[in-house]
Structures are given as C-alpha cells and as structure tokens.
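One structure is given below, encoded as structure tokens.
Here the complex is missing a single protein chain, while all its other protein chains stay put.
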Amino acid sequence: MNEYGFSEDQIMIRDLARQVAQEKVKPVRAELDEKSEFPAEIMKTLAESDLFAIFIPEEYGGLGGGCLELCIATEELSKVCGGVAVSYAATALGAYPILLFGTQEQKKKYLPPIASGEKLAAFGLTEPNAGSDAGGIETTAEKDGDSYIINGNKIFITNGGEADIYTIVAMTNKARGARGASAFILEKGMDGFEFGKEEDKMGIRSSSTRELIFDDCRVPAENLISREGMGFIVAMKTFDNSRPGIGAQAVGIAQGSIDESVSYASQRIQFGQPVSSFQAVRHMIADMATKTEAARNLVYHAARVVDSGVKNVSKISAMSKLFASDVAMEVTTDAVQVFGGYGYMKEYPAEKFMRDAKITQIYEGTNQIQRDVIGLETVKENKVKDK
Amino acid sequence: MSIKIDLDKCSGCGVCINSCPFEAIEIKSREDLNKPHPRFKKLAVINQKCNICGACVDACPMDAINIKKERKKPEVSISEYEGLWVFAEQKEGEVQEVSYELLGKGRELADKRGCLLSSVLLGHNVKEEAQKLIKHGADRVYLIDDPELEHFKDEPYAEVLSYLIEQEKPEMILMGATTIGRAFASRVAAKIDTGLTADCTELDIHPERNLLMQTRPAFGGNIMATIYTEHHRPQMATVRHKVFKPLREDSERKGEIKEVKYPGKLSSRTRIVEIIKDETQQVNLTDADIIVSGGRGLGSPENFKLVEELADILGAAVGSSRAAVDADWIPYSHQVGQTGRTVAPKIYVAVGISGAIQHQVGMRSSDTIIAINKDPNAPIFDIASYGIVGDLFEVVPELIKELKK
Partner (left out) sequence: MKIVVCIKQVPDTTDVKINPETNTLVREGVESIINPFDMYAIEEGLRLKEKLNGEVIAMTMGPPQAQDALRDAIALGCDEAVLLTDRNFAGSDTWATSYTLARGIRSLKDVDLVICGKQAIDGDTAQVGPGIAQMLDYPCITYVGKVDEIDGEGIKVHRMMEGGYHVIESPLPCVLTVVKEINEPRMPSLRGKMKAKKAEITSWNAADIACELDSIGQMGSPTMVEKIFAPPKREKGVIFKGEPRDTAAKLAGELKDKGIVS
C-alpha cells in the first residue's frame, strides 16, 4: 500500500524498519522498559540493515536520503517502542550539526562511522539552568593555542554514554550573548570528558538519558563546527531538521497504541459483545485514528519541505512536532481508556505507550517554545504579505 | 500438463479460485481467449503455479476440472513384490519402541493383505534383539550384522537395505519417522526410485486395489492427505512414534531368523566422532506419554522450576513454546511447535502458553490437552480438553498439591 506517495526506496525502508520492529524489538520491549536497559543488540541490527545510512549522503557512506526517510524509519520503530526509536533518531540529531555545517574534513571523518552504525551520536545543549532558555547555558569553551578547553556540564542527553560522537554547544564569548556560543564535536574517551548521572525516567526507558561532564576537556580547534558565535544558529537549524523526526516518533507511538487497543477491543467481550462494537468506544477509536492520520500527514509534509531545500522551515517543522506530540498524548491516554482496567496494568502494552508519549511534548523544544516559534513566524509572514 | 478445464462444462463461476492454495487459477473472458460458449462468458485458466494437488477438482460445482494421472511406469513387475517389512531401528544395540509399534500395525496390515510380516535388523552384535521382534509379531527377521552398521550412517545402511530389497522384493516397507528413519527412508526411496510418504497417521490396505493407503497431515496439520504409490515398489512409509500400538509380547511365538551377509565391503564417508547424551531431560520429549510445557507466561527462566515440579509429579517430559527458547530460558531441544518438534503425547499441559497457531501445529494431535493461562481469550483454550483460567503461579502449586493427594 502506498497512500503517502512514497518512492520504491522509501517503501523498502518502511518495510525493513517494520520487520526489525516486529521481529527484534517487540519481543524485548517490555523487558527493556522494566530494566531501563539500552537496546545495544537492536542498534547493531539497525546498523547491519543499513538503516543508519538513510539520512547520510552517499559520498560519506550513506544511502543519500533525508528527513522523510528518517521519519519513515522512526515512525515504524516507534509503533513498537518509542525508547528504541529515539535512540535511533537521536543519532541523526547528533549528526545534523556536522551534516549541515561541517567542513569536508569533519564530514569525511565523522559521517561514515555514523552511516555504518559503527558509532552512535548525540546532541548536547540542555543544562541544569538552561532548558527552554537555551541562551542561558554556562558551559564554557576557552581558546588555548590550537585547542579549546571546555568546562561545564549537560544534562538529559539522549544516548549519553552510549554514543561515541557528541555535538555540543558551549559559550566561547559570554559578552556577546546569543552570538557568543559555538558548536563543537567531541568524542567519547577524550581527556576530561566524563559521564554522570543516568536518569530514571517515566517513559522511553530503554533510551539512555545521561549527564555529560566537561572538566578541562581539551578539544582540537578543528573540531569547532562552522565559526565561533554560530553555536545557537547551528542548534536552531539542527532542530528545524530534526523536529519532524520527533513528530514521526509521536505519530508512531500514537499508531502503536491505536493498533493494540483496537485489537484488544475486538477480542474483549462484555455484555455479550466485543467492546469495539459499542458506539462510545467506536467513537473514541474514530477520533484517535483521525487525529493520528492528520498528524502523520503534517509530519510527512514537513519532512518533504525540509528535504526540498527551502531556506526557512522553522514554522512547518515546529508545527509537525507540536501537533503530533499533543495528538500522541491524547491518543495514548484514550488507548489506556479503551483497555479499561487492564490498560492500567504493566502486563498490557497500553500504559507504556502513554508514558512514552509524554516526553514528545517536552524535548527538542517544549510545545510552549514550539508555539512561540510558530506564532512568531506566522506574524512575520503576515507582515511581509501586507507589503 | 495433465490438468484440464473442460471447455464445455466450465461456467467461469470462479469457485475454484478460493480453493487453490497456490493462486494458480484465473478467470478470464472467453472472448479474449477465443473460446466461446453459448451460455457462459468467462473461463477458468490454470497457470504455471499449479501443483496438481487436485483441490479444485472437488471444489468445482460444474465438474469441469480433470486431472489425468500420468506416470512413468518403472521397469518393475509389481506381481513379483510380496510381503510387508518393518525396519527395526536400533540404537546402542536396543530396538526402539516405534519399531514394535510398527510391528503391531504391520501385523494387522499383513493379515489383511495376506502376506508375511518381516522385520529388518541392521547392526553389530544385535542377534538377541531379533528374537524380540518375532515375539512382537514378526514372522521373519532379516538380520545383517556388520561393524559398519553399529550406528546409523546413511550410506552403508542405504546400501544394505537396497541390496535386501533387490534380493527379496518386499511389497511394503514401514519405518519409524525418527531422525534416523526419515533420513534413511528418503535416501533409500531416492536410490531405488520408489514412493515414500512421511509421518503417516493412518495406514490401510485398499480392499480392491490392494494398495497401501497412507494418510498424513500436511500444511502444518491444517489438512489431511491420503497418498498411495501405484506403479513403484516397494511402497514405503514412515510413521511417527506413538501413533500405533505394539502387540503384547508373546513368548511362545516362533519365527524365522534369516542372517544375511552383504556381498562386498561396507564403507561410509561419514564418521561418528562422538555420541553426546542430553543430560537436561529425564524423560525424552519424543518418547513421552505426558508433556508439561512452559511459555512466556512464566516470566523468567527460574520459574521453569514450577513446570519441572509438575512434570515430575506426572512423570512427564518438559517442553517449551518458542518464546521461552528465544528468550534463552530453556534449550531448543525442548521446543514444541512449527519450527521445533511435533509431539502427540497422551497428555499435553500448556502452562503460560498463549497457543499461537505455530505452537498449536506442534501439539494439537495430543489426546488430552490441558491449558493454564490467565488470559481467557488465549487461543490455546480453543483446542484444550480442559482449561483453567487463572494465574499459573497460584494454580500450578494448587494442582501439584491436589495431584500429590
């Protein structure tokens, strides 16, 4: 079936990601969730299937796809487990600064091992005192000869500790405020780069969420991405490209919860009939399905806009993340309701989808920030129209 | 191809399409095919996917499909072949249960056919076993003793049995569908160009045609097929353990033991280097009359202890669903199901097993199936003779208590 106008290659990606999700992720998702265990084996399988290559250009060992391919794979994995999906998608997030702003040397060095899945990546911006207020970061990078010395810490970093390649943002010139930050490429094992606290989370528990600690960490100057002062621009452009991916994760989680709850409702007999035959339930299912379908189409559209090379994608990108994540939260909550009492029990998959969905409304820019972005862009556009 | 659609009878109704498991039938317009008919506009056409299984023949309401059974006639004279043979499978010098079971059924078939029942025993220093075969119903035992035949190796065994068949010309041969039997029978049937049917659950002699009618499951047990070998001899069939019953041993029974020397040197390219016994099983899964299996519902490998305890009380073997094997809770040798072993014990107890079709396929011929699962909608309850809906961690200990009484 190809209702979304995918190319043959995109269908291949979709089917393969679906196969991996069904055969490798489904049997272990409950255990990974309970133990908060990183899905190392599954990451290896994704690597061997070439699924990490789909967002890297061919000249760097990739298969040359873009945002839509990333969304397709992320959605399929999310239908089964949002934690596994984000561990996969976060590598793309960590790779984007290099993809979008890296020099040839940087791309040649860091993208091939990401494409082959040999190395995972992570993106580090958030700090204890700088969440939505990204401008308030306190990690410093001081120039010293032909290197920078980095001091500070990042928290809540997805793939922290598991990734080998980290793109982080640090202040090189506090005085310049928003233009005083720069982006760097760090590698696990660098002197002065340690990992701290591993978080115990409400959801996406199979993904690793960890603190990064920089203690006089010396980073060669050639690891600076773009120029000094470009840090926040690198971050914003990175998010513009990656937000549809989070939208895809949310759509997948929503769809997974619909599939499980409809299956259950068709088998569960009350008052002599399957629960799915009652209008109250059927209407809930209808709303869940419709909202998810709308979110999916918005996400694919945003991904296509990103891939088209258009310069300003902030609004559509933010819209796809905002809408899909809010839908996911609503749909997964309703899915628990459809399951009834059993939905509350950990033995049944419904409650995990609900716990997993929540974070999509928060990370990669809270939905409040998304609304700021969308509102700002909409007003800006309107002013231009008037002229 | 020897399947034909009768152009006059076919109405193009398409009922046959759904009956074909290979998607080999299409309905086309008669006009396009230039095969007009006064009343009908459409015609069924059979394509290359057809396997001549015959399912459509029965399904056609117009009787418009015909299969002509063409066969190459081999250069054997059917009338020269006489007698029913049962291969006596020995392991470490001991004849296996399944061979006695086949002698039991063989006796019935031989009497019906009016022929002798013989057994073939290959091994080294196994002469005492030959007498036991007579006492369990054989009229004659062909005994071939050679060091090369001590353990089953496909080449010398196939060589010897083919030689014997050539010399003695039996009409029918039965073998246990064991690891050895299935490989052995296949090799011999291929060597001497004859028909072999695997895993028969029923055997009978056709009253008019005097043929061995061999009934067996196919498509994972979703279908039964009755098969025969018309023009080739001997007619060969393998039968699973515990399908038939052995005769009671008759110590007075007398018979002939014919020692045969293979004229030539037996050799084998393969060599058995080591024989390893499975220490994890007290009772062998394929021999067991009672099996208790555990599945995903057990939650962890340690909980197999419950299954083992219940198995202990019942004198049962321990089985497992695929989920538990894939999770590394128990070795693959215990797996029951489509990609594991097929078993048909007297009692099969499924503990914490949902009963997906792939598991059912491996155990649904069991006489009595008992299911314990907390999900009332688990498919296993569809095939269970008895079921308990409840938490296995509470039910199984109670059941153990009750059975101890």
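Things to note:
For reference, chains read A and B in written order, and residue numbers begin at 1 within each chain.
Keep this in mind: contacts are C-beta pairs under 8 Å (C-beta built on N, C-alpha and C of every residue); 3 or more make two chains touch, one makes a residue touch a chain.
Remember, it's a predicted structure, so these values are computed and weren't measured experimentally.
Only one residue in the set B:Lys28, B:Lys112, B:His231 or B:Lys305 touches the chain that does not appear here, and it is B:His231.
Within the entire complex, the positions of chain A that touch the omitted partner chain are 8-9, 12-13, 16, 19-20, 23-24, 45, 48-51, 53-54, 63.
Although one chain is not displayed, chain B still touches it through residues 1-2, 18-24, 47-55, 58-59, 69-72, 74, 151, 154-155, 158, 178-180, 182-187, 189-191, 193-199, 213, 216-232, 268-278, 281, 284-287, 314, 331-333, 335, 338-340, 346-347, 357-358, 361, 364, 368-370, 376, 381, 383-391, 394-395, 398-399, 401-403, 405.
Everything that follows uses one rule, which is that only the chains that are shown with their structure count from here on.
A straight line joining the Cα centres of chain A and chain B is 52 Å long. Interface residues of chain A facing chain B in the complex, by the touch rule stated above, are 27, 267-268. Touching chain A in their complex are the following residues of chain B: 323, 326-327, 377.
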